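Apart from one protein chain that is not included, each protein chain of the complex appears where it belongs.
Should a chain be cited, it is by its letter among A, B and C, assigned in written order, with residues numbered from 1 in that chain.
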Amino acid sequence: MRNQIMELVKITIDGKTVEVEKGATIYDAAKLIGIDIPTLCYMNMGDMNIKHNPGGCRICVVEVEGRRNLAPSCVTPVMNGMVVNTHSVRVLNARRTVLELMLSDHPFDCLVCAKSGNCDLQSLAQRLGIREIPFQGEQSTYRKDTSPSIIRDMDKCIMCRRCETMCNQVQTVGALSAVNRGFQAVVAPAFEMNLDHSPCTYCGQCISVCPTGALTEVDHTRQVINALADPKKTVIVQTAPAVRVALGEEFGMEPGTIVTGKMAAALRKLGFNYVFDTDFAADLTIMEEGTELLGRLNKFLAGDKKVKLPILTSCCPAWVKFFEHNFPDMLDIPSTARSPQQMFGAIAKNYFAEKINVKREDLVVVSIMPCVAKKYECSREEFSTNGNPDVDYSLSTRELAQFIKQANIDFNSLDDEDFDRPLGESTGAAVIFGTTGGVIEAAVRTAYEIHTGKKLDKVDFQQIRGLENVRSASVDVDGFELKIGIAHGLGNARKLLEDIRDGKSEFHAIEIMACPGGCIGGGGQPYHHGDTSILKARFKAIYREDAGKTIRKSHENPYIIQLYKEFLGKPCSELSHHLLHTKYFDRQDDVFVD
Amino acid sequence: MHLLVCGGTGCRASESSAILDNLKSVLEENNLENEVQVVKTGCFGFCEKGPIVKVLPDNTFYTQVKPEDAKEIVNEHIIKGRKVNRLLYLNPESKEHVSDSKHMGFYKKQIRIALRNCGFINPENIDEYISRDGYEALAKCITEMTPAQVIDVIKRSGLRGRGGAGFPTGLKWEIASKSVADQKYVVCNADEGDPGAFMDRSVLEGDPHSVIEAMAICGYSIGASKGLVYIRAEYPLAIERLKIAIGQAREYGLLGEKILGTDFAFDLELRYGAGAFVCGEETALIHSMEGLRGEPTVKPPFPAERGYLGKPSNVNNVETFANIPVIINKGPEWFSSIGTEKSKGTKVFALAGKINNVGLIEVPMGTTLREIIFEIGGGIKDGKKFKAVQTGGPSGGCLTEKHLDTPIDYDNLIASGSMMGSGGMIVMDEDDCMVSIAKYYLDFTVEESCGKCTPCRVGNKRLYETLDKICHGNGTMEDLDKLRNLSNVIRDTSLCGLGQTSPNPVLSTLDNFYHEYLAHVKDHKCPAGQCKALMQYTINPEACVGCTACARVCPVNAISGERKKPHFIDTTVCIKCGACFEKCKFDAIYIN
Amino acid sequence: MVKVKSLADLKKIKSELQSKMELREKSENPEKSVQVKVAMATCGIASGAKQVMDFLIEEFEKRGIEAIVTQTGCMGYCYAEPTIEVTVPGKDPLVFGYVNIKKADEIIEKYIKNGELVEGIIPVNYETIEK
Partner (left out) sequence: MSHIKFKLNPEQLTELKEVCKSFNNDKGELINVLHKAQGIFGYLPAEVQEVVAKELKISVAQVYGVVTFYSFFSMMPKGQHPISICMGTACYVRGGEKVLDEFKRILNIQVGETTPDGKYSMSCLRCVGACGLAPVVMVGDKVYGRVAPDGVRDILKNYE
C-alpha cells in the first residue's frame, strides 16, 4: 500500500453519521460514537501491538445497505457513504442464533465454572437475553488437561482462537494450534497431548484472553486453607510487586489503585503468621544479579573475550522455560540468579525458619503472584530440598481475591497495615520489578553506585521506561556507556535472542519479561478483557509506589544489609550461590510423545 | 450401407431390439443381408425421440421408430432410395423434417471450447497442441498487444469465473494488474472438490497446455512472472500430465526467461492440495499453498491486493483458463456471441447420477436443463421418472420439473435457488428421497467445514442433526421452521463461500419438495423408500413360494420359514439392508 | 530440442507439424494407415483403457496393420469407458464405447480390416469450434 495522507470517509451507523479514517473498521467507527457492538473473538490491544481479528465468531455482524449478507464489523473496512444498522431485526436474529449455536455446544455448568462472573460468553448470553437454547445435538467433549499451572477444559472452547494468537504470534511459544477441522476443530498442543508435554512456558497469556472457562489456572487455594488450619504449621506469605497495583480491581476499585496496605491487612486476617513481601527478595535479586553483571562487565572491560555478554535477567519463570526450550545453546548467557519468589523461599526456609526456630517441614511458604508460571516454578525440582519445596504454594492475584471474598473480608473497608519484618522491608527498586524495564532500572541504580562509588543524583531512568515492545537505552556509568535492551512479550524476546545468536547484539544487559507489559500484565492478574488502559494504569501505579518509597535503591535496604552480614556474607558468595542461584536445562527434546 | 439402431437403455425399453430383429429379417427377405449391415450402437443421447435408427452413409436420422416400421425403412429407403418422411426428425421451430442428423439442433447443442482439445490431441505431446493453434494466443499477446489490451479483450469477451461464483475474469485481472508490488502471482485453482464434478481434471488430463498458455497470458497481463497450480493430490494422472507439459513448454522456451524473444518471463510451480474442500475458496487455497491450514480469511483484502505471501495474486480456475487462448485467437466478439446476455460462452458440466449418458458435456450458456438431461444426457436411467437435478454440488440446490426449461446461466441458477458451482450436475429420479439428499450434502459440509466460524462449524452440524432426526421419523413441524431460520442465518453470517452456500441444498429442497418433508414429519413415511428407519420389509405370503433365497441372503437371520412355505421377516431383528428385497425373484417382498 | 524464439518460429513449427500430421494421416500410406485414439483419462484408465491400448499396439504389429495408436484425454462419454476413436483413411472417425480386449479384437478384425461395423458405436454429439 502506498503511503497516503490520512483520508476521511463518512459513514452512517444506526442513523448517526461519523467521519473516520479510511481503513478503519465498522466496529472502530461505531465505538467512536458510543455504539458497542458485541464480539467474542476480536481483540485489539493496539498499544501492545496485539491484534486478533479472525472474523470467526460472527457475533459482531451488522447489516450494511446494499450488501447481500451480513458484515462482520470487526474486519469490514468502512467505505464512503456506507449505511450500517447494528441492531435491525435481521441482525438481532442472526446474532442471537449464532450465540445460541455456540451455547448449544457449550456445557451448562456456569454455577461451578471458574470463569463465572468474568466470562464473556456468559455476559453476552445475559446481554442478548438468551433464556433457552433451541438447538440440541452433539456436544464436543475432550479430555481435561491439567498441568502444573494451567487447566484446559476444551469442552468450553468457542474457537475464538485468541489463545492461539497469544501463544504463536505474540509469544511465539508454539504450544497451541488449531487442530482438526469442522465441528471437531479445537485448539490443542501437538498430538492433543497435555500441556506438560509441550513447549508451553505457562506464561498464562492464553488464560488472560480466553473469553470462557476453557483456560484457567490451577487453583491452590484449598491447599493454602488447609495449611493455615494446620496448628503444626507456620504459614508465611510473600506478595509480588505487581499484585498490589491490580488486586483492587477485583474489589471494584479503579485500575491503578494501590492497595499494598489493605492487602497486608487482608492477608493477616486470612491467618498468615507472617506477611512478607517478595519485594524484599527483589532487592536481594538486585544484589546478586547486579554483582554478577558487574563481574562480567569488569572482565569484559579487562579484555576478556570469552565473557558472556549481554547478561539476561532471569526473574521470569516463563521466560526461563522459553529459553530452555528454544535457545538451549545459550544457557550460559542468562544470569544464574534465581527469581525473587525462589530467593524468598530459600531465605525463608534456610534463614528465617532457623531464626524463628521452626523446622523447615513445618514452615509453609505461600506466594501471591500476578503469574501462573510461578506455580510451575515452585514445582521445579532444583527448588526443593529433600522433596520439600522452597515455596510451597503460589496463588495468583485472582485466587487471592477469591480467597479474601470467601473469608468474608470486606476488603474496601480495611485499614492499611504494614508488612512484617525482616522479610517485608523493601525499596522502590524492588517495586518496579512489577513492570517491564523495572528490573533493569533497579539493577542500574545499584550497579552504578557500586561500580562508580558515586551517589546517583537522579534515580529515575526515564529512558528505560515505557511500553514499547522492544526498547533500548544507554546509561552513562562514569564514562562507560552501558547499553541496555528491554523486551516484554516472548516474541519480542525471541528477536533479541536471535540477534545475540547471530552475533548482532550490542547490548551489555537485557531485561526480559514474558508477559506483555511485564508482571502488571501477568497471566494471573485480574482479567483486563483486552482493555490496555487497565495495563497503563497499573504501569503508572508501579512508578507512583516507587516514587513514594523513602529508600529507592536495593543495596540501601537495611534488612538486606543485615542479611548479608548475618548470613550470606557477600553477594555471589558460596552460600549465595548455593541458595540464590540456579542452573538451566536443555528442554528442546523434553516434550511430546514419550 | 449401414443401419445403426440405438441400443441405449431408453431405446431398448421402447423395443429397439425388436426393431433390430425386424430390420434384419426384412433385409434377409430381400436378400440384402450382405449389402446392408445392421448394427446396434450406444445411446445417441436423443432418448426423447427414441428409438433411433440412423442410415449411413447419408446420415438419415429416423426418430420414434416402431418395430413395424422396419419394413417401410427397408422397402422405401434401402430399396427405392426414398426417405421415410414421417419418421424424420421434425424441427420444432421450422416445422420441417430434417433428414441429415448434422443439421439437427440436438447435435449442435454441445460446443466445445474449454474441451476443444480433450479427446482430440495427445496431451503428452506439445506438438499436437501447437498444431491446433497452441501458444499462438500467447505469442500474439506478448508480441502484438499491451497488457491493458489483453485485459480489455478478456473484459469484452464477457468471460466469468467458471469456478462457481461467476466473477468477471477481465475485471479480476484488471484489479490485479493495478496492484503495485515487486512480485505478483498467477494461481490456478485445480482443487476440484465438488463430489461429482470432474471437468477440471479432464481438462488437465486432456489438454494441459491450454492452462499453461492461459496462465502465461494472465501473467503477462497482470505483471506476474510466477504461476502456481494448486492441484488435488487425488489427481495423480493430471499431475503427471501437467508436469510433462510444463517440461515440454520449458524445453520449447514457452516458459522461462525471454519467452518468444521478448522480455517476458514466466514460469510455473505445482502445489498439492491434501483433501480439503474448503481450499477451493481462494483465500483458503492461498493459505494452503503457504503451508498452513486451509482456512479462509475475510475479504477484503482480496487476493488481487494481498494474496500468496502477501503479494497480489490472481486466482482463476482451470476451466476459466482453458477458455482464454481461444478468446484471444478468435476474438471477444466471437466468444460473446455464444451464450446469454450476462453469461457468455459455454460451460462444461459433469453429468452424473440416474442418467443414461453419464459424462462430460460442454454447452453454450442458456441451454436448458431439459436439453441437457433428455437430449444430451439421454434421459433417465431405466426409464424412471425425473425428479430433480442437483447443480452446484454442496453449494447448490435441487432443481425440479418446473425449472427444466429455464436457460442455464449464472443468474438464472441463483434465482432458482441453486448455483452454477463448478458444474457438477447430478440427476435424481423417483427413488431418491430429497430429505436424504439434503442430509447427504450437509454431511459433506459438516465434514469439510474448516471450523473457523461459528455458523458453519456448529450451524451446519445442527442442520445435519435435524435432517437426520427427520429421516428417522422423529422430526416435528417446529423442526421444519428451525431448519429454515437456521439455514438463513448460516447463509447470512458465514465467513466464506462454503458456509454461505451450505444451506442451499436444505433451502431448495424445502422450497421444492416440502411435501416430502411433511411426509417424513407427519406421516412418518419416506415416499421414495430411502429412509431406512421409516421402512419395513414385509413378505407377501400370497406371492412367497418359500424358495428360501431371502433367508439365505439375510445377514442377520431375520427371516424364518419352512421350505416351500411362506416366509416371515422379524422386523425387530431386520436391519433393513434390502438384500432380501433384491434377491427375491417373485416380487414377494415389499416395502411399506 | 527446438526453442521457439518468435511468433514466426511458432507459426513455422505449426505449419510443419500440420503438414507432418496430415502426411501421417493421409498421404503416406493412404490405404493402410489407421489412426486410433484411446481416451486415457482417469475414468478411462480405471475401466481398462491402458490394457486396451497395449493390446491394440501389440496386435496391429502382429497382424501387420499399419496404424498409429495415440492416447488422448476424456472424450466425455464416461458412461461408456473405455472409449476409442478409430479413423480409417477416407472415412469419418468412429467412436466405440465399452471397448475391452474382445471388443478391440472385433474392431480390428471386422471394422478396420473389412469395413464392417460392429456394435458399440457411440454417436459423437458435439461440435468443435473449428467448424
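Throughout what follows, contacts are C-beta pairs under 8 Å (C-beta built on N, C-alpha and C of every residue); 3 or more make two chains touch, one makes a residue touch a chain.
All of these numbers come straight from a predicted model, not from anything done at the bench.
**Student:** Among the chains present, which touch the one that was left out?
**Tutor:** The undisplayed chain, in the complete complex, is in contact with A, B, C.
**Student:** Return the single residue from B:207, B:375 or B:432 that touches the missing chain.
**Tutor:** Spelled out, the listed residue whose C-beta touches the missing chain is B:432.
**Student:** Which one touches the absent chain: C:79, C:111 or C:126?
**Tutor:** Of the listed residues, the one touching the omitted chain is C:79.
**Student:** Which listed residue, B:148, B:292 or B:543, touches the chain dropped from view?
**Tutor:** B:292
**Student:** Using the touch definition up top, pick the residue from A:36, A:192 or A:506 that touches the left-out chain.
**Tutor:** Answer from the full complex: A:192 touches the omitted chain.
**Student:** So one chain is hidden, and I want to know which residue out of A:180, A:412 or A:462 touches that hidden chain in the complete assembly.
**Tutor:** Reading the full complex, the residue touching the unseen chain is A:180.
**Student:** Using the touch rule from the top, list residues of chain C that touch the missing partner.
**Tutor:** Chain C touches the chain not shown through residues 41-43, 46-47, 77-81.
**Student:** Could you please point out the chain A residues that touch the chain left off the display?
**Tutor:** Contacting residues on chain A, toward the hidden partner: 168, 173-181, 188-193, 198-199, 591-593.
**Student:** Taking the full complex into account, what residues of chain B touch the chain not shown?
**Tutor:** Here the touching residues of chain B are 193-198, 201-202, 233-235, 271-277, 288-295, 309, 350, 352-354, 358-359, 390, 393, 424, 426, 428, 432, 437, 440, 444, 450, 553, 555, 577-579, 582.
Going forward, only the chains that are shown with their structure count from here on.
**Student:** Give the chain pair that accounts for the most C-beta pairs in contact.
**Tutor:** B-C
**Student:** Find the geometric centre of each of chain A and chain B from their Cα atoms only, then give the gap between the two centres in Å, rounded to an integer.
**Tutor:** That gives a centre separation of 56 Å.
**Student:** So how far apart, in whole Å, are chain A and chain C when each is placed at the average of its C-alpha atoms?
**Tutor:** Measuring from centre to centre gives 73 Å for this pair.
**Student:** Determine the centre-to-centre distance between chain B and chain C, using the mean Cα coordinates as centres, and give it in whole Å.
**Tutor:** Each chain reduced to its C-alpha mean, chain B and chain C end up 26 Å apart.
**Student:** Do you know which chain C residues sit against two or more other chains?
**Tutor:** none
**Student:** Among the residues of chain B, pick out those that touch two or more other chains and give their numbers.
**Tutor:** In chain B, no residue touches two or more other chains.
**Student:** Which residues of chain C touch chain B in their complex?
**Tutor:** 1-7, 9-11, 13-14, 17-18, 21, 37, 39-43, 45, 70-80, 85, 97-98, 116-123, 125-129
**Student:** List the residues on chain B that touch chain A in their complex, please.
**Tutor:** 180, 276, 293, 295, 297-298, 300, 446-455, 457-459, 461-462, 465, 482, 485-486, 489, 491-495, 500
**Student:** Which residues of chain B touch chain C in the complex?
**Tutor:** Interface residues on chain B, with respect to chain C: 2, 4, 7, 37, 39-45, 54, 101, 106-113, 115-125, 127-128, 130-131, 133-136, 139-140, 143-144, 198, 201-203, 205-207, 235, 237-238, 251-254, 260-261, 326, 330, 352, 356-362, 376.
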